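Just one protein chain is left out here, and the rest sit where they should.
Right, chain A next:
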Amino acid sequence: MKPFTRVTAPAVFVPGLNCDTDQIIPGRFIKADRAEGYDKFLFHDIRRDAAGELDPDFPLNRPGAEAAKILLVEDNFGCGSSREGAVYALADAGIRALIAPGFGDIFHSNALKNGLVPVRLPPETCAALADHLTDNPGAVITVDLEAGLVTLPGNLGSHDFSIPAFSREAILKGLDEIEMTMTHMDEIRAFETARIAANPWLGR
């Protein structure tokens, strides 16, 4: 995982309430090897018309949108299927942070595991930011994970945000969670021995 302390980058608003992970990456693509890069699948079907041509109106298809590293999205973004491919597609397309009033639970944990920072801001703030980005696509936002502060463009000010402290630590330092958990192996084994003894069918 790439360590993340602070990112200052252009942002784009991708509208859509309850944007599920099938929209972020359709199921037919998630059998691809990660090494191939998942960026080409990002929003694959919703950024194209029925004939398969890129829709010039889709925010990420507009000129200059390739530079975006931050996306503003709507509430319950990433609901639906647990496919981590949704996060791979965003991360491989260079997206480092997402801003929304709320995220799907599994998507939220998948994002944290991959160093993609999900920033929750109040709905009113998101709505004001949506208006601003609609008028000024590519306006610059700073997401400072160390300070827990996101600085919005125009006169929208700076806002505190938080992600679970445990994940924050891991993302700031680029720590590996499996390795960290392995340091607790003695406690895990002791717990496990008692648990299996009490429920022997678990060990068969």
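The rule is simple: a contact is a pair of C-beta atoms (placed from the backbone, for glycine too) under 8 Å apart; a residue touches a chain by one contact, two chains touch by 3 or more; residues count from 1.
Everything that follows uses one rule, which is that contacts and distances are computed from a predicted model.
A.B. asks: Have a look at "Ion-translocating oxidoreductase complex subunit E", "3-isopropylmalate dehydratase large subunit", "Ring-1,2-phenylacetyl-CoA epoxidase subunit PaaA" or "Electron transfer flavoprotein subunit beta" and point out the UniProt protein name belonging to the hidden chain.
C.D. replies: "3-isopropylmalate dehydratase large subunit"
A.B. asks: Any idea which of A:10, A:59 or A:102 touches the chain not displayed?
C.D. replies: From the options A:10, A:59 or A:102, the contact with the absent chain belongs to A:102.
A.B. asks: Give the residue, chosen from A:61, A:82 or A:125, that touches the chain omitted from the document.
C.D. replies: Reading the full complex, the residue touching the unseen chain is A:82.
A.B. asks: Which of A:6, A:47, A:113 or A:159 touches the chain that is not shown?
C.D. replies: Missing-chain contact among the listed residues: A:113.
A.B. asks: Please identify, in ascending order, the residues of chain A that touch the omitted chain?
C.D. replies: The missing chain touches chain A at positions 15-18, 20, 22-23, 26-28, 30-31, 34, 45-46, 50, 74-76, 79-84, 87, 102, 104-106, 109-110, 113-114, 164-166, 169, 177-178, 181-182, 184-185, 187-188, 191-192, 195, 199-204.
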